[in-house]
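In what follows, a structure is listed as structure tokens, so that the remarks can point back to it.
A single protein chain has been removed from this complex, and every other one stays in its place.
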Amino acid sequence: MSPILFWIFSALMLGFGAATILNRNPVASALSLVVSFLGLAALFFGLDANFIGVIQILVYAGAVMVLFIFIIMLLDLKAEQRRQINIPALLGGVAIVVAFTAQLVTVIRSYKAGNEPFAAITPNLPDAHNIGMTLFANYNLPFQVIGVLILVASIGVVVLSQRELK
Amino acid sequence: MNAILQFLSDPLPFLVWTTLAKSAGLLGVVLVMVSYTVYAERRVSSLMQDRLGPNRTGFPTSLLGFGIKDWSPFLGGLGQPIADALKLLLKEDFTPAYVNKFYYWIAPGLGIGAAIISLAVIPFGSSIAGVDMVIANVDIGPLFVFAISSLGVYGIVLAGWSSNSKYPFLGAVRSTNQLISYELALGLSIVPLILIIGKLNLVEIVSYQVQNGWMLLPGITAKAPHLPTLEQFLTWIPVFIAFLVFTISMFAETNRLPFDLPEAETELVSGYHTEYSSLKFALFFLGEYTAMITGSALIVTLFLGGWHFPGIPDGSAAGWLGVMWGLVNIGVFLAKVVAFLIFFIFIRWTLPRFRYDQLMKLGWIWFFEIALVNIFITALIVTYVH
Partner (left out) sequence: MAYKVPRPNLTFAEKIYLPSVLAGLKITLGHLWRMLRGKTHVCMQYPEEKWDSHLPDHYRGAPTLVSDEFGRTRCVACQLCEFICPPRAIRITPGEIPTDDTFAKVEKYPEQFQIDMIRCIYCGLCEEVCPEQAIFLKKEYAIARTSRAEMMHNKAKLIEMGGLQPGVVNKWNEKK
């Protein structure tokens, strides 16, 4: 992947990620998140991970965020736009972010293996095939367990929302 | 001159300019196809209703001295798309005062952009002079189409929401619901095909069909057409079910009748684009018909052998013969797509609109389940056949 494209898409992703938090309009926030996902997907495409990139778009940008926007539009949220800036909370947040970044930087700098050149990856395409083989051959049991877990969670949601209706 | 030719045949510049040429050519063909699909829609519908339809705006052949009448009951009106395009361009582009301007302006672009980009992975021909007739030969063909067309829903949602008006909003809500519901059936219904073929690359899916027979008509191969064998017949059963589910879901995805609830005229004025006029409305219109073409192209690629037709070789032969066959392949593909578009139109003017609860029931209770069960059936059959 060309470094220029990498920087462009990284900047897109981070910029719109920031816009997600900074926007006061909920719909604008959600849409910024969508663009951020698209930037992320473009980075995956650049790494020849087409399958993950397309799933990123299909699942997150195309389905999950559409549902989010759908709900936001129906609720017509106005409270967020009226809220005042809370100075102590803002300062606290900034302090935490600075502390976390400092810690991250020190940890990364002390990690020696990070400076060593990465062993060349031999492209082993198609990647959908690779993912399928890895998931269903090597990690079949964890995969099934996660599936059951999600099933239980969704049944739980249905049961809980039914109870609230009564 | 030689230096330029030398530069153009280097691998990277060659890739760039062939891709650009293919994109421009495909875009041109598709836009012309869209405008004539609208014309076909009007003519076919009127012929089905014992009318004549637009038969006046012909090309002025009499001025050029051909001695043909400019209008005739069946051939006139071929200039209608041009006149329509000019009319839409020259209309007043009105932006209501109460809309959310930014989103109101980007929504039409999102709608048509998604529809056009998803054409990039469709193999619309075999190859011409060694260049594959597909813009992006990626290993995730159908998924790419689904992913990009699922982004198209943002155009509709934003149009409905930013219009700040009740009917467009209702249309957008309906559209979102419908698209999300039928995307599931659409995605699941092609899993059997991928199980049988074992490839996600649309170019390879087509070449599989050239070797082993079209998915829907297994007897038609590059060799002499024959009756399907038992194995082919067994695999044909899930493919046929997948074809039905996929085609009907495609009707819902493209907002065509009998599933055109997002823009049901009798209920919602004209749905999500009620507040749009002029070029912005034209973009929605274009986007809708481009989505129809993309859908038909995908069906043709997945089920009907793409550019292949028995007796017509691919464009691998050397010299001008190969170029000619390559062009014929593109023509075959376009002919199949046009046949499907006409089928879309037949259905539109035959069936009444579904009720909303029927639409949801069909998507979630019938197609979703049928597609899931179909995957299991296919898995069993594929294990038996291999």
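First chain written, first letter: the chains are A and B, and each begins at residue 1.
Everything that follows uses one rule, which is that a contact is a pair of C-beta atoms (placed from the backbone, for glycine too) under 8 Å apart; a residue touches a chain by one contact, two chains touch by 3 or more.
From a predicted model like this one, the values you see are computed outputs, not experimental measurements.
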Touching the missing chain are B
Chain B, residues in touch with the chain not shown (by the definition above): 44, 47-52, 73-74, 244, 346-347, 349-351
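Keep in mind that, in the parts below, only the chains that are shown with their structure count from here on.
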Can you compute the centre-to-centre distance for chain A and chain B, using the mean CA position of each chain? Integer Å is fine. 31
Which stretch or stretches of chain A touch chain B in the complex? 27, 31, 34, 50-51, 54-55, 57-58, 61-63, 66-67, 69-70, 73-74, 125-128
So, in the complex, the side of chain B touching chain A is made of residues 103, 138-140, 143-144, 146-148, 150-151, 153-154, 157-158, 161, 169, 172-173, 176-177, 179-180, 183, 187, 199-201
